[in-house]
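Note sheet for the following structure.
With one protein chain withheld, the remaining protein chains of the complex are depicted in position.
On to chain A.
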């Protein structure tokens, strides 16, 4: 029997490269989900990985860092938050 493929549809899934059960410490939503203000996960609602080892949804962290009271510190360890260039 000969099979001729006329067309095909590729399907892929993706996830962030973080442990599966990890949630953003600020909004408590899984990293694979979005921050509470976004609808679609992915590059538009990315993660920020800190040099201190703590990660957050970028939007969640920016909400915090942009307040005066954050003093630019990581919410987890209170070191200066600097992100790792990906």
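Basically, a residue touches a chain if its C-beta (ideal position, glycine included) is under 8 Å from a C-beta of that chain, and two chains touch if they have at least 3 such contacts; residues count from 1.
Going forward, contacts and distances are computed from a predicted model.
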The chain that is not shown, which UniProt protein name from "Exosome complex component RRP46", "UBC-like protein", "V-type proton ATPase subunit F" or "Protein wntless" does it carry? "UBC-like protein"
On chain A, the omitted chain is touched by residues 25-29, 36-37, 60, 63-64, 67-69, 71, 73, 75-76, 78
